[in-house]
Structure formats: C-alpha cells, structure tokens
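Can you read through this structure? Questions will come right after.
All protein chains but one are shown at their positions in the complex.
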Amino acid sequence: MELNKSDIICFGELLLRLSPPGHQLIRQAKTYEANYGGAEANVAASLACLGHKSRFVSRLPTNAIGLAAKSQLAAYGVDTDYIISGGERVGTYFLETGTMHRNSSVIYDRAFSGMATIEKGMINWEDIFQHSQWFHWSGITAGLSATAAEVCMEAIATAKKMGIVVSCDLNYRSKLWQYGKSPASIMPELVSMSDLVLGGKDDARIMLGVEFGKTDDYADTPVRIKEHFPDVKWVATSLRKSYSASHNSIAGVLSDGDKVYRSMVYDMPVMVDRVGGGDAFMAGLIHGMLTYSENYQYIIDFAAAASCLKHTIPGDINLAGLQEIEQLCKGHHDAGRIAR
Amino acid sequence: MELNKSDIICFGELLLRLSPPGHQLIRQAKTYEANYGGAEANVAASLACLGHKSRFVSRLPTNAIGLAAKSQLAAYGVDTDYIISGGERVGTYFLETGTMHRNSSVIYDRAFSGMATIEKGMINWEDIFQHSQWFHWSGITAGLSATAAEVCMEAIATAKKMGIVVSCDLNYRSKLWQYGKSPASIMPELVSMSDLVLGGKDDARIMLGVEFGKTDDYADTPVRIKEHFPDVKWVATSLRKSYSASHNSIAGVLSDGDKVYRSMVYDMPVMVDRVGGGDAFMAGLIHGMLTYSENYQYIIDFAAAASCLKHTIPGDINLAGLQEIEQLCKGHHDAGRIAR
Amino acid sequence: MELNKSDIICFGELLLRLSPPGHQLIRQAKTYEANYGGAEANVAASLACLGHKSRFVSRLPTNAIGLAAKSQLAAYGVDTDYIISGGERVGTYFLETGTMHRNSSVIYDRAFSGMATIEKGMINWEDIFQHSQWFHWSGITAGLSATAAEVCMEAIATAKKMGIVVSCDLNYRSKLWQYGKSPASIMPELVSMSDLVLGGKDDARIMLGVEFGKTDDYADTPVRIKEHFPDVKWVATSLRKSYSASHNSIAGVLSDGDKVYRSMVYDMPVMVDRVGGGDAFMAGLIHGMLTYSENYQYIIDFAAAASCLKHTIPGDINLAGLQEIEQLCKGHHDAGRIAR
Amino acid sequence: MELNKSDIICFGELLLRLSPPGHQLIRQAKTYEANYGGAEANVAASLACLGHKSRFVSRLPTNAIGLAAKSQLAAYGVDTDYIISGGERVGTYFLETGTMHRNSSVIYDRAFSGMATIEKGMINWEDIFQHSQWFHWSGITAGLSATAAEVCMEAIATAKKMGIVVSCDLNYRSKLWQYGKSPASIMPELVSMSDLVLGGKDDARIMLGVEFGKTDDYADTPVRIKEHFPDVKWVATSLRKSYSASHNSIAGVLSDGDKVYRSMVYDMPVMVDRVGGGDAFMAGLIHGMLTYSENYQYIIDFAAAASCLKHTIPGDINLAGLQEIEQLCKGHHDAGRIAR
Amino acid sequence: MELNKSDIICFGELLLRLSPPGHQLIRQAKTYEANYGGAEANVAASLACLGHKSRFVSRLPTNAIGLAAKSQLAAYGVDTDYIISGGERVGTYFLETGTMHRNSSVIYDRAFSGMATIEKGMINWEDIFQHSQWFHWSGITAGLSATAAEVCMEAIATAKKMGIVVSCDLNYRSKLWQYGKSPASIMPELVSMSDLVLGGKDDARIMLGVEFGKTDDYADTPVRIKEHFPDVKWVATSLRKSYSASHNSIAGVLSDGDKVYRSMVYDMPVMVDRVGGGDAFMAGLIHGMLTYSENYQYIIDFAAAASCLKHTIPGDINLAGLQEIEQLCKGHHDAGRIAR
Partner (left out) sequence: MELNKSDIICFGELLLRLSPPGHQLIRQAKTYEANYGGAEANVAASLACLGHKSRFVSRLPTNAIGLAAKSQLAAYGVDTDYIISGGERVGTYFLETGTMHRNSSVIYDRAFSGMATIEKGMINWEDIFQHSQWFHWSGITAGLSATAAEVCMEAIATAKKMGIVVSCDLNYRSKLWQYGKSPASIMPELVSMSDLVLGGKDDARIMLGVEFGKTDDYADTPVRIKEHFPDVKWVATSLRKSYSASHNSIAGVLSDGDKVYRSMVYDMPVMVDRVGGGDAFMAGLIHGMLTYSENYQYIIDFAAAASCLKHTIPGDINLAGLQEIEQLCKGHHDAGRIAR
C-alpha cells in the first residue's frame, strides 16, 4: 500500500471541556479551566504535532465559543477551514478529576449541539477528500443523532469510493445512543467499510455484536473483531488497567489477520490527565501505518508509547513530539533526567 | 398595609454564569470564573443579605452543577428547600465583560433547562405561600417557554388568592420569547395581578403595549404604566445612563399613583460588575416597601443606593449590607475613607 | 434503639484555615487558600452531604470573617441559625501541606476566639435539642478554655436528660489544654456520659487515663476504652498508618462491647488533603449508626471508606456523596474509570 | 486601484511578552502573563480577525518557545507556514503596566534573536508574494540589525517588482538602531518605495529627515511626509494624547495628497492594554484601503475606531471583530449596553 | 544641620495583610493575597528603595509567619537584624478593597501580637542607635498597649540623648487606644521630643489637644501644631481629598515655623492601592530632609509625588524609585508614555 498523499481528515465533534482546577469538586469550583477537545479532534491535533497535515471537519455555531474552539485546534496546527457554521451551541462537558479511590466523573451537556443537528448534504466530502489519503471517524459521532450517523455513512462511502483509507475508533459511550437506534443496528455496516478499527472488548460486544469465548481475554479482542469483519485490514485494542483514578497502566495489541503484536506495558502511577489517552493511541496507530510501513510491532509500540505520554500532559490533546515518543518506545535509558 | 409576616418567595431560573477573568475575551479565555445567578435569585439573595427570610423556588437537575448552584444561594442565606429536582441541564450564559467603548456581551445557552421545561402542577404553591407575605417573579420566566409562563400565572393567581403581595420586574430580553407567543400577549394579564412593577420605557412598550407621548422621557414611565394598569399599586423605573461599558449612572423613580418620587443620581465611572444592578434595585424596592412603611422618597432612594453599590461587587448578587446602603442613601460624607 | 428523629447537632469551633497553594511553604506564600472548618463543623457538613439534617452550634464574631465562615457551612447544607454572635475574632490556623519526607505543619492562631470565650448560659440547649436525636462534641472544645469545657458539660448533661444520643471524638491536641487543667481531669466525666466514642491509643491514655498492656496494639484501643467506660455503648478507633506526608493508609475498628469489627485497609499513596480525615470517619460512624441499624461491620466499613474518600478532596470537609462511599465500601470493581 | 487578490504578507519579529499580572511591578512579580506579539505580527493577526487571509513571515528558533509563538498566531488565523527556522532565541520583552502617574515601562531583551540574525537570501520572497496583494513591514525590523535592514530592502524591492502594494509603519524605537547606522541613512530609501506610510512627527523627523515648521502640529505630519515622499500614495498619523498612563485619547489623520481626512477623537479613560494600539490602527488602515475603496474619510474613521477598541483588550493583538468596529465608527448609540 | 551618618531606624509593628483579590468581598473570598506591612515598616522599605540604609526594629514570633514577614522586608533591602523574637502571634488585618461608592474596610486582628506585648528593656536602643542618624516612630505603636507606649518613650529619650533626629507620624487609629489611656495623655510628651511631625487636623485635635479656629482649614494644621509644640522643627500634613473609594487627590503642606510650603495637587482617579499612601509621604519627607538640605519647597513636592506614585502600586510599600519620583515632581511632560 502506498501512503504518500498529503492530508488526514478527521470528522467529529469539538467540545468545550470545563474542569475545576486541581482535584476540586464541581461543587467547590469558583473557576473552571477551559479546554477544547473531542475524540476525533484530539486525533487530528496529535497527528499535526507529529508533523502530519491534518484537517478537522465538524459543525460549530458562529459565536465566540465556536471561534475559541476553532482557535485552539488551529493553534496546534490543524486545518480548520472545513469546519462549517451552524447549530445553536457548542457541546460542553464538565470534568471532575478524581484521584486514588475517587473516580473522575463527567457531566455531559452536549445535546442540541451543531454536530448533533448536522444533516446529510451539508458537507462537501468529495471536495474535502480530493487531496487526502486518510479518513478517521469514531462511534461517538454515530451515537449523537440519527442524522449524524447518516453523515458518517455518507463520509465513509465517499471515502471508499475515492480510494481513501478509513479508520474508526469504536468509542462506546453509554450516555449517547439516545435517539432510538442501538449501536448494533448502525455500527457494523460502517465498521465493515473501515480499514483500521480500534476498540475494546465491551465496544466489540455492544456495538458490533462480536461474541467472546469464556477463555478470551482483552488481548484477544482484535482477533475476534477481525474474524467478524474480514474486510477490515487491521484491528487494535488499547489495554488499560485501572488500579485507581490516578494509577493506570497502558499497553496495546494489534492484529493484521496473520499475526498478533503486543507492546510493552507502561505503568502510570501519578497520571496528570487521563482524558484523550485513547485518542493519542489512535493517532499513534495512524501515524504508524503512514510512516513505519508494515512494521506492525513498531506501530503498536509507538501507539502505546504515545498514549503513555499523553497521560503526563494536561488537556485532551497529546502534544508529545515525534522524537519524544520514539525515544520512549525505543526504551532510552535516561528516564527522568533533565536535559540541560 | 401590614407587612410583618415572615417570608419572601422568589421564583425564576438559576443560571451558571461563566466569565473570562478581567477583560479577556472568550476567544482568549483559558479559565472561566463561575458564578450562579438569575434575576429572581439575585433578588432573593440580596433580600437575605438585608436580613429578610427569603426562599427561592425553581427547578434544577440533580447533578453536581445543580447542587453547586443551590450551594451558592444557600451560602448567602436563601432557603433552597423548595427548589425541585428535574430537567436535563442547568441554564448557562457566558459573559464577556467590556469596558469603555467595548460593550459587554452575553452568549445565552439556556435552552432545555430545568426551568424551561417546568410544568403546571409541579410546584405546590399553596404550601410554599403558607407563611409568606411577598411573591416576586419576572418577565424572564414568562419568556422561557409556554409552560413556564403558565407556571407564572399559576403562582400569581395562587398568591393573589392567598392575599400575598406580588412584585414583578418586567426584564425584557430580546433573545427570549422564542416559543411562539409575544410578550404583549402574555404579560399584561400577569402584570395586572401584581402590586409592584419595575420596568423601563422599552419594557413597557414591548411587553405591555403602553404608549408614550413624544415628550415623555424615561422618568415618565411609571406614570404611564400606572395609568395603563390602575390596579398595580406602585410602579418604578431604574434610570440608567450608559456613557460607556465601564461608566454608567443610576437613579430611580417611583410612582404610587398620587405622586412621583425621584432619587438622586449616582455616577459610577469604573464599574466592577454591571450584571445584577437591576435586581439589586428590585430588592431595594421590596425591602423598602416591607421596612420603610410608606416613606416612598426613602424607598426609592434606598433602591437606587442599593443598585449603585451592586456595581462595585463582583458576581450577580448585591452583597452590600443594610448599614452600608443606608449610609450611602443618607449621604454620609466619608466617601472613600478606610474604616480603621 | 429508634433513630428516626430529624436533627443532628454538632458543637464546636469554626476556624479559618489559610494554606499556601500547592506545596509552597508559608515563607514563600504570596496567596493563601481560605477554607473554613473545624472538627465538629466538618462532621456536620459531612452529614449534610450524606442527606441528614445537621445543625452547627458555635459562637462567632459578627464581622465579615464570621459571616464568611457561616456562609461556607450553609453552602454545604448545614443549619447555622444557632450560631450565636460574640467574641472578638475567628480562630485561625495556617496549614503548610507537606509531601513525602516533609511533614505538614500547622500554626494555630486561635486564642481569644469567640468559642474560647464562650460561657455557660449563652446557648439555649433545651431549645436546640427539642427536635434532635443526636449530639456530637469533641475534646477540642473542652481543651479551648475552662468555660468552653463547662459549656460542653452543660450541653452533654442536657442532651442526656432529653434522651438524645451523644457522640464524642476525643481529638487530643497537644497545643490546646493550656488553661490550667489537664484533659484527664476533665474528659472522663464528659466521656462517660457519651454513647459513641472515637479515639486512638494516645487519646485514651492521655485524656482518659486508660492503661494499655505491653501486647496491646492500636486495634485493641476500643476494647480498652469500653472496659474503662462501660456505659459508653460503642467505641471506635481509626487506624492510620503514615508512610510519609503524602502516603497513608486508613482503616477502622469498632467495638460494641460484645465483638470487635474491623474494616478493610485503604492505601492512599497520593493524598490530596489529609485534614478532616478523622472527621469524615466520625461522620461515617454517626451516619452508619443512624442508617444501618446494628450492622456494625457495615458501619465501620462505611466510616473507613468515607475517610478514605475525604483524602481525595481539597479542604477540611468530606463532600463525597452517599452513593460514592457505598460503592467504595462495597468494593465495586470499576476503580479509576471515568463515568461517561 | 483593484485590490481583490487574496493574501496580505506581514514581515517582522515575533516576541515573547512577559508582564506581571495587574499593576504589579517586576520586582514584585511571582508570575508573568505570557503573550506573543510584535508590531507586524499584530497587524497580521488583526487583519485575520477582520476576515482577511494574512501570512506572517519571520524567523524563529525551533525550540518550544518558538513553537508557542507560532501557535498563538495560528490560533488567530494567521498563516505561519513561511516562518523559517533559525537563530538561537526568541526575542523577549518585559512589560510593567503603569497607571495614572506611573508610566508603563519595557525592558527589551531581544538581542541575538532569530530575526536580528536573519540574512538576505534566507527567504524566498518571490514564492511568498506569488498570490499576494499587499506587503506590510515596519521600521522596527530595519532597526534590529544591518542584515535585517537588508532583508527589508530585498522584500520591498521584490514586492514593487511584482506589483504588490507596500505599507510601512515607521515605528521609531530609540532602544533599537544600535548597529552603527542611523535610521535616517536607511529608512528614506525603503519608505520611498512604499505606498502607504504611517508615522508621527518624531518618526518623520528622526527617521526620514522631514522638517517641520514652527506652526506645524501633529496633524500636519502626513502632509509634510507626503511632500517629502511624493511617490508615497497615502500617509497617515495616529494622534494619541496621553493624559496619564491609564487615560489616553486616540484619533487619526490621513492624507492622499489632495486632501486631509480627520477622524473623531476617542477618549479612553481606563485603558486595559495600551500595547498594540498603533498596530490596530495600521491594520485598520490596510483593511480600509482593501475594503472601502477610496472612501478615505471612512478609512481613517475605521482605523481610529479599531485602535480605540484595541485598548480594551488584553494582549498585543486587536481581536475586535468587523461588526464591532463598524458599529463604533458609525456611532451607534448603544454605548455600554449588554447585548442580551 | 549635617545629615550624613548612615542609618535610619524605624520602630513599629509588622502586620500580615490579607486581602481578597480584585474587588471581592471577604464573604466571597476563596483566596487571599498576603502582604506584610505596617506604617513604620512601610517607611523603612520605602527609604531603602530610595537608596538609604534603613533598619526596622520590632518584635515578632519565631514561627513561619514571622519569618515570612521579615523576609519581605529584607527583600526590599531593609536590615532586619534587630527584629527581636517573642510574642505568640503576628498581628493581622483583613483588607476589603472598595471602589467608587463602596468604601474599603479593614478588620483588625492584631491584639496579643509580639509588639503589643513588648516591654521596656527588651531592646538595646543604645546599640541600635550607635551608627544612626534618624529615628522614626508613629502613634500607632503608642496606641497598641501601655508597655508599647513606654518603649516608644524609652526609644525617643535615648535618641534625643544620643543626638539623633526623631520623626513621628501621628497616625490616629480609632480602633486602637483600648488600654485605658487616651492618646492626649500620652502623645504630647512623645511628640514634643520629636523634630519632624506629620499629622492631619483630626490627629492634632484628638492626640495632641491642638485647637483650631473656625476659619482654619486642613492646610493650617502644620502651623497650629508648630505653635503648640515650638521645639518641633518641622510639621507637615498630607492633604487627601476623597471623592470616592477609588478616586482621591493628594497634596502636602510643610511648615518650618517661618514659612508654609505647599505642593501641587495630584489627582488620582483610579487608585490601585490606597494603603501606605501616608507612609510613602512620610518616607518622602525623611528622604527630603536628608537629601535636599533646606529646600523645603522641593521636600514637600517630593513627599507628595512619592505618595501619589504609591497609589499606583499594589501592597503597602512604595517601591517607586528615586528617579521616577523626581521626574514626577519636576513635572516631566511624558505622562503615560511607554519607555521603549
């Protein structure tokens, strides 16, 4: 496969994230830290930080919040020219960051946003895909509304027709999918047209109807999904162990149908920001596929290392640079030194 | 009129206000200051700070944002026991604070809130009014939704039936009233059942259909409203002059049908927070009616002084104490001294 | 025992806590974070957050600091109507938060406060206890001054006379008890009239004169106290292990005279705020006694879990909700997941 | 003149600005607010906010500070693709914001920056100007170093050759021009090739050798410069009166050789941020020339209104939108109202 | 008079000042800004900033607050070696900064401090004065306690005996003088031994028993005091007009017995921090007496300009430099320019 065209297109919602500083509860908060992010936007920004040309496609209202959301993505080097204007509000979520035995908690306030009310025909996909080589979407968008799911299908079908690689992060969110259709009635068709799929055991079971045997563990997920969707070229799972709200470990597993590749396990005892860890993983996979040819072992190593570093960075977006991630996944033995 | 029973009931929406610190624009903001307020809640809190027993009636979701909103009102001494639970979200607005030639601007994000979806029968007004003597509502609530307007009528009718004094702040907001009815088709009936009405010339014209002569100026508004609504006992207008976003003056005028009373004019060249200035005025009026018997000159003086001090206090709520307001409206000549 | 009346009364001092942000030393601090708390106030607020009606009784000056202290308690749902006015100042303490090998340190500045100068007869206990079922006090108040100790006795005696359950947290503080009487000359009489006592080995030895055998360890404390004070129904100890200033573990042990119940041990490797951990434990015990009837194993489990969660929350007060604590003490296996 | 091609190119230095919060002195500062700006970058960002496609050309080191500087410009919509990499450091300045009788003061630390060490041939001007219609530079760049002045000449000459309109802000800074050449030996040749020149009396005297008669006042500056440089099409001056560090007024005057146009005077009694006021004026002029054809009265009105609004916005950059500026320069009578 | 010896000794209390940020009320404050100051310490620090060797003599406890207080003074160049250790607490005050019609307010919490409990013999004045030429004290210290007043007398008497110039700021504070003696019974003797006295009409009347005629205005105060205390060489008054909490003017008047000198009046429409304005004036006077020989007009001009600049600087202490003050009092016409 030749992968040297220029652009990666990511499609999804950009949300305002409001979080109390430090470990304050929402009930205590007198100030909120504002970040903008969203699963697919995080992937776009992470890819831009890795040196790729990435473009984010979405729908935002024309008010100052929408403008601020675009500004942040643009600051990280993402092309925002194809974010269309529309809708009444920017989807918002409140994040209370837990630690130790107290879990983080999220209050979603994203109903009626620009993306939830997007409709087929609003976006000119052929124009967007003209000089592109990769299209990334996620199950979150399909879970927003019936029309948003239709736009996903519209985009994926156009991409396939134009010969563009398609990736999907399943990203099951139980608080979405409130519009009368189950994920299992929507996602399988969309996923079957994708080339690279990222998802865990629960995503596969609930969204794709994949069945697991009694002895299957999390690391068997890619193989089971691949069996179910033979046209999908690569399937990956990020393996997160959650010892507490501040202490996780992360690793990755990738199947190309022939073989299963596993990364090392990174222990993360004092995480700074857990949100976006999966998106950093996804961006690492896409970068890997575009860069390291068919070196699948290195690709899954890179994705896991990218995700690991994200957990040290505040905000949704993995700002770690290429060199930093490569040093980590190559295991350079200068852990914790100050470069001076 | 005897006014010595115990409670003042205020009914309306409690909003999360998010404002960038200092004079930052929303586009620049990395943090937001969070306050909770709303026209009627501000009146309730201001009255509690003046020593009254006030109770706020509203509808809020049960999540942490709703809890935080209640907490702030409770902190200022307002009884929140009759805030009912329900709805999906807390209404929110973003406030960008202007200065000099740059106007402040507000982005409302209050659709689909608990109050917008309130319905008749949800609140037990008879129970609430049992030991009360005053009920305060505003045109904002009637502008939220058809059902919210119905609940206003339900409350006002019950109050009248139970012999409770009713006050109304017209509070025209052009961004509300989106539900298919004009204010002029709703408000006159509600206002005609109120005893004390606060509003300006535009409110009266748009919401009540009051007509003004060519020579009428703002200060004639109370008289014109009174002519139009003879059953309303007292009508007041706050006279704000807006030299710039940071420099206003404030004064008040009150009519009891017989006579028109005007306060002195307070110049406010470097306002700290302009939001809630009208609510502080309204609370001053209610306090005055309950406290200074029929000394209308002092009542309007007190309302204007209360409003003036609000403009020196960050947040929506007038936390100025009774003694401080009385000293100002009595004109004590120690302006700007430090008490030490 | 029937426990369905409405109010829990907590009596003690409310202090202004000033702490430098992050891990700054006082010597470096240009700003202080202000919280209000105190052993008994923390219990009251924690109980309110668990859904109980709690009332805090104290004495505060009428200045803005006193008002701010009351406001914070009221915000958390505690009834502050019986805080009487008086005294010259609000007791204050400065908290420097340590980490790893550097211990936290406290500078008390609480002499001459409203509570230190409280006197018998100032508080109408019969009125306060009228609709109450529980009274909580602690050894801190008895250690403030001779007159404060007398008011403790006055309150406890009234409570006993009125058939109200009494709980006591021994809370030995070596920097108090400066007024010429030893704790051992005051506390035993007060404790003997209490129904539930919380305290550790040193508290019992110094304040109550309880003697321990060579083989007694910390977990034997409740049994030894119970032997000494046979009229006390329940005795509990919180077992804290302090590996460093930022890494502790917490557990609990409870004796009802017949049997000793021990909770699991919670490891807390990166504590956010250690102050108020004991008060959260105490509130958990009271909640448990009022809620879980005689399920003592669950009661001590709940108290330990409540205390554990407190260590993740900034400020003195345990704002953890009922559901959150119950999930933790039931051992739900979703540690560290984000609910979304 | 037809001006409908797409891009405006601005060339200059991008500096890190560090300023103590509020009115703190540098001696007191424990934190600094970081902004990135520079005379020509501010013009580029302001034009992007007005809806133009603007591109900033400069030279920055590849470290994280350089990256952050680029990020901020990109966030405001400026194309940063032609900022070349090189040099050891990002020029920095410390700004202490005065008020009333205390002047603001600046400590420059910009020697040895990427722009100061730029050399001819490093930038491919022909490529950059290919789809452009306007080139903006300022006297600051010519004052950095001999090689920077040579690059200015290289750029201007290429622009003229390619038929692109050239604008110049004289921007005399006494702390620059330390490299052995006087501004008067460099600037006249550069200015004579420019179409639009902005500058004050002192700039004209010191940098261009323009002589003024005894009766000339500031408003005569454009006419005198025009007389001196007949090939320059338009000359403008911003007229700032400085009553104190926090109270200025601003106005503008523009000459097209035939006639002199003066704007109204805007009084600014409580300025938020005075830096960038001139750059906002310059951007207003360029926008005006590109948009309002030959309506010079409106162009100078717009420039002055744009500059006025800049003084209400923190940071170097005028983020005021087109509609906001037009409303101000059209004199809409809703000064200081909150739009709600 | 020859004034070329090395040290200026200031004696008084150093207080912790806690103020809510911006214009927040204490009731709203979640953080406090911490500064250390006090009338005499402010004079010492201001003199150090003007290039003098100044030493502060006081009594502070040995805890971290005392250490922090000393650190701040040392940072501004004051010699703190003669601050003796002792006492239980650092005096504290809470400052709520008003604006416009809302006055600033102060809550003193300074009872029982190290200075309030100082006693004669604790300080070795002969040692301290050995290489000094000037001693400054104020009426605040005499108002703290009977023993503090005795130490004032001890210091002044030693100074006179050793031929050192003595200055006094009367500084009447109505909240002090609670120890059973009136200022009028203490201050006249102390003042009569001083060479330079600063005070206003009320100070003179209440503290010194000076009587004023009906036609006397504030500017006559120095003459009346001088008549009353013929041994005092110079008497000055700072003339503050308080238009509002944020808008004052300041000027000065000085009498040497022969003649009365008046400074220009400085208008201060948007004051940053009003506290310490009088101390800056006092330091300006002392600096003037030590520097400008008998140029009394320039001395009073300098004192007024110093005080004016203080109102632009946050905190108690005038950090304005010598050159900045001299430029202001010489009336340089570059008001509000940025030096760049």
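In order of appearance the chains are A, B, C, D and E, and numbering begins at 1 in each one.
Note that in this section contacts are C-beta pairs under 8 Å (C-beta built on N, C-alpha and C of every residue); 3 or more make two chains touch, one makes a residue touch a chain.
Quantities reported herein were computed from a predicted structural model and do not represent experimental measurements.
**Student:** Just to confirm, in the complete assembly, which displayed chains does the hidden chain contact?
**Tutor:** A, C, D, E
**Student:** Give the residue, chosen from D:27, D:131, D:161 or D:330, that touches the chain omitted from the document.
**Tutor:** In the full complex, the listed residue that touches the missing chain is D:27.
**Student:** Which of these, C:53, C:102 or C:262, touches the one chain of the complex that we don't see?
**Tutor:** If we include the chain that is not displayed, C:102 is the one touching it.
**Student:** Name every residue on chain A in touch with the hidden partner chain.
**Tutor:** 266, 268-272, 305, 308-309, 311-315, 319-320, 324, 328, 334-340
**Student:** Going by the touch rule given at the top, which residues of chain D touch the chain that is not shown?
**Tutor:** Answer for chain D: residues 18, 21, 25-34, 63-65, 67-68, 71, 88-89, 92, 94, 96, 105, 107, 109, 111-112 touch the chain left out.
**Student:** For review purposes, identify every residue of chain E that touches the missing chain, sorted by number.
**Tutor:** Missing-chain contacts on chain E: residues 71-72, 74-77.
What we mean here is this: only the chains that are shown with their structure count from here on.
**Student:** Comparing centres built from CA atoms, which chain ends up most distant from chain E?
**Tutor:** Greatest centre separation from chain E goes to chain A.
**Student:** Compute the rotation angle for the C-alpha superposition of chain B onto chain E, expressed as a multiple of 5 degrees.
**Tutor:** 120
**Student:** Quick one: which of C-E, A-B or D-E reuses the B-D interface, over half of the residue-numbered contact pairs in common?
**Tutor:** The B-D interface is reproduced by D-E.
**Student:** Taking each chain's centre as its mean C-alpha position, how far apart are chain A and chain C in Å?
**Tutor:** Chain centroid spacing, chain A to chain C, equals 45 Å.
**Student:** If I count partner chains per residue in chain C, which residues reach a count of at least 2?
**Tutor:** Chain C, residues with two or more chain partners: 30, 71.
**Student:** Testing understanding: with touching defined as stated, what is the shape of the graph linking the protein chains, line, ring, star, complete or other?
**Tutor:** Its topology fits none of the listed shapes; call it other.
**Student:** When you check every pair of chains, which ones turn out to touch?
**Tutor:** Every pair of chains meeting the touch criterion: A-B, A-C, A-D, B-C, B-D, B-E, C-E, D-E.
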